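The complex appears here minus one protein chain, its other protein chains still in place.
Order as written gives the chain letters A and B; numbering starts at 1 within each chain.
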Amino acid sequence: MKRRFKDIVAFASGRLFLIFVNALALLIFCGLLLKAAPILQTVSLTDLLFSSVWHPMKHQFGLFPFIVSTLAVTLLAMLMAIPVCLFASIYLAEYASRRFREVSRLIIDILAGIPSVIYGLCGILVIVPFVAVVGEYLGVSTTGYSLLAGGLVLAVMVIPFIIAISVEVLRMIPGPFRESALALGATKWETVKYVVLKKAAKGLVAAVVLGFARAFGETMAVLMVVGNVAQAPSSIFDPAYPLPALIANNYGEVMSIPLYDAALMSAALILMTVVALFSLTAHYALSRLGDHND
Amino acid sequence: MNRRKLEENFFKFLMALSLGLVFLALAGIILIVLIKGLSSLSWSMIFETPKGGYYLGGEGGIANAIVGSLYLVAGATVLALIISLPVALALQKEYLGKRFADITRLVLDILWGTPSIVYGAFGFVVMVWLGLRASLLGGIIVLTLLMIPIMTRAMDEAVRLVPYELKEMAYAMGTTRFETTLAVVLRQAFPGVCTGVILAVGRGIGDAASILFTAGYTDEIPRSLFDPVASLPLAVFFQSGTPVPEVQARAFTAALILLVIVLVINIVARLLGWRFSKNIVR
Partner (left out) sequence: MSRIEINELCVSFGRNPVLKNISLSIPDRQIICIIGPSGCGKTTLLKSLNRLLDLNEDVSITGDVRVDGQSIYQSRLDVTALRKKVGFLPQRPYPLPMSIYDNVAFGPRIHGLDGLNALSGGKAGSPAAGAKTSRKDKDRLVEHYLTLAGLWDEVKDRLSEPAAKLSIGQQQRLALARVLSIEPEVILADEATSALDPISARLVENQFRLLKKDYTIILVTHILRQARRLGDYIVFLYMGDLVEHKPAAEFFGDPSDEKTKAYVNGDIS
């Protein structure tokens, strides 16, 4: 009887925590929504999303420059990261010896675990001056604190993250699938091209999507090198001001200006919604990875 | 034939190049942090709190940030563990229908991906609502939220890898679900559970965006849960933003200390996983 009782107590408390975790997501979403809602009383949704005028003191809250900055810096980073990730993970999963793969994985895990402020710090030291020099060489005036610097730092940050997932995905494809091409006399690369990549396509897309989500919400590393000027950038050498940086830089002083906090909350809400959609996509892509019926 | 070989070699070259870039990045980061960080590393950096004029290049150290980070992460780890472990265990199919389990895993994935700045903003809203200032408690709560999905997902993976036959053996002896969980599942999944905890600690200790407005920053070591608290990532961030070169150099020292802590955590995780996997039934 006592054993049964314990079991039931354990069951009930497990349920409780389970419900808490599920409620947490809802709570965060609703909390942000509730806090962001007042902004729509003075600013229309289209103005909020597509107006470029950002004058908190005059109650003008156009998030457009920040949204464009976020998208631009993320896309730029992914553009640079994707080829590197694809080739590096194919090498690790398909060509490397087990020893080399294991060591590389360790290194990549370490890279993925380095805190983002450290990436930002190294970015200030290396990438910002580098961009300035490149800009000068090309005859563009730039301080180096720019969209390009943000994209580069972000690319370096997400590369290990994407590689770690991609290698997992590639290793999950059973060896015999490769054998069926190799046994026909296909080269290793042909096997990768016609069999492995096709089998892994969904999982690799998921890895990239997760990387995109990670980059989209990354705050500190980008904030430190991107320049933070509230204006939609027109070239990659212009400074930019992504949404996470906007929130991080201004949250301390919001209380003094009415509706400012609501504007920042709507920025957070946009971030969360976009990232949640991406996570959702990746979740379904990865959860169907097991079946090979295609 | 020649064309096929050529294609293979071309792509192999691209692969080597990509991998080389990745390793170069790591080597670069570690070297930079090491060289720049060592130049102003000293005992007083580690064991002293900032003295007057520290931020203008004066005496003192960042003991406040080191201790603060440890406090924050210790508190958050305990809280997150208390919540995550039961959730991971409750996700077993004996306890939970497939639908609810699937939904929970989806929710965990979404929480896992949620940017830390969003946790920070949400945490701040909650703190305002509770009437809390930026404080150790606030930082711990937000870090807990950030760490829960990381821990739970890793633990869930480990728990799911326990072969059902193993549990069946226990059930066949007439144990309850709870006893089976304690005697078989937890034991078998232990390395995975450890990895989960350590993964989360690594993420938690390095995160700056979530504690930016919830933990605050101070030169003192906090005396109660309601005092504001400094932290290593924010020490890096704030010091790198000052115009004084000595202080900027100290940002690298703070980064070095943070990096060493993260690396040690990483290595301990691996050693633990290796040490504890000896008693595992495969």
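Points to keep in mind about this one:
Going forward, a contact is a pair of C-beta atoms (placed from the backbone, for glycine too) under 8 Å apart; a residue touches a chain by one contact, two chains touch by 3 or more.
Because the structure is predicted, anything quoted here is derived from the model rather than measured.
Checked against the full complex, the one of A:Leu182, A:Val205, A:Ala232 or A:Leu277 touching the unshown chain is A:Leu182. Residue-wise, the contact with the chain that is not shown comes from A:Tyr194, picked out of A:Phe5, A:Phe50 or A:Tyr194.
Within chain A, the residues in touch with the undisplayed chain are 97-98, 174-187, 190, 194-195, 198-199, 292-294.
As a convention for this text, only the chains that are shown with their structure count from here on.
A straight line joining the Cα centres of chain A and chain B is 17 Å long. Residue ranges on chain B touching chain A, taken from their complex, read 4-5, 7-8, 11-12, 14-19, 21-23, 25-26, 28-29, 32-33, 36, 83, 86-87, 89-91, 95-96, 100, 103-122, 124-126, 145, 148-149, 152, 176-179, 181, 202-203, 205-209, 212-213, 233-234, 236-237, 240-241, 251-252, 255, 258-259, 262-263, 265-266, 270.
Residue ranges on chain A touching chain B, taken from their complex, read 3-4, 6-7, 10-11, 13-15, 17-18, 20-22, 24-25, 28, 31-32, 35, 83-88, 90-92, 95, 104, 106-111, 113-122, 124-126, 156, 159-160, 163, 187-190, 210, 213-214, 216-220, 224, 244, 247-248, 251-252, 264-265, 268, 271-272, 275-276, 278-280, 282-283.
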